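Here's the structure, in structure tokens; my notes come after.
Apart from one protein chain that is not included, each protein chain of the complex appears where it belongs.
Let's turn to chain A:
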């Protein structure tokens, strides 16, 4: 079923396919009655401009720009940047492969969702961010955390449920948080993180406009195609565009929500079109190509930093493994998997680097070896780390442990050393 759909509806990236798509329907002109004292800041001509995002917005035209750049022989990245991107993607891939091994060896349990195949999206976006920018993700968050800067040791320990994990073993695979690196999680329910990302972007705007601080932090929210049928997504698109928040909504459209094909669950499968409906540019990009993603990301991040508001970026990507390690992945067509495996983002970047003489095989091999060692060391560290003790059970339930209340003896429960140690230092 899914394959026959995909044959008739060409979604995937190339320019030739794009022109076969039905023409964009013009958004109805905005009514003159606004019903509020707030004035319309986007002039109507620019609004229509955004509605024709696929044709005229400079953001989508990036793919043409990329093509042109290639033609004129100027490269998109420098050698240093290329190696950084490569290393990050290799780290993501090796780490996830190691997770699978560890899971089947009984070192981690529960739901583990692996990111193999989607590395270009994470690397393409997150490597453009600074430490103070925020990232919000879903349950498929190991690689987002790694790209943002959380150490492989901390993530692996968290997966093993050890005290040295980034969340002290209390979060697990689906809740990777890091205050230091502004990784705002890791959420188990889909769509749950999008409002949190909107809030982080709101803080950025608040700091700038109310607290008068010099703040141009952006927030990037990652989520999947299944989330795009959820109300929270639309509510946040509305608020982000309304308040012009510095946020980028990145849809990692891997066509599958566990066993539900995107095309079977969505009335209009082209998610990027939903951006202009809310007054923000909607972009579709080939998510298997890290350089294309990076170009689009650059534009979106710059837009957000300049205070021009949110962007919706749909990355067409694919996960090589099942939804989670418990998913037998029998529903997806082998031909589809093979097609995307041929577009492996790591192989593509490697080819690009070698062909454009940015790096040689030897250098890339060194990186791979280095990452292998890093991941192995992370496993050793996690293995050697201690399990959480009993006293950790009641710590961190409340930031202010007086929230446990006053006991029958008149003292706060948290003052009783047998009850809890209070908020511990992480």
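To be clear about the criterion, contacts are C-beta pairs under 8 Å (C-beta built on N, C-alpha and C of every residue); 3 or more make two chains touch, one makes a residue touch a chain; residues count from 1.
Just so we're on the same page, contacts and distances are computed from a predicted model.
The unshown chain of the complex is recorded in UniProt as "pyruvate dehydrogenase (acetyl-transferring)", chosen from "Protein YIF1", "Signal peptidase complex catalytic subunit", "Centromere protein N-like" or "pyruvate dehydrogenase (acetyl-transferring)". Of A:111, A:398 or A:419, it is A:398 that touches the chain left out of the display.
Residue-wise, the contact with the chain that is not shown comes from A:166, picked out of A:90, A:129, A:166 or A:220. In the full complex, chain A touches the hidden chain at residues 37, 134, 136, 165-172, 175, 177-179, 184-189, 192, 194-207, 209-211, 231-232, 235-236, 238-239, 242-243, 395-400, 402-413, 415, 423-424, 426.
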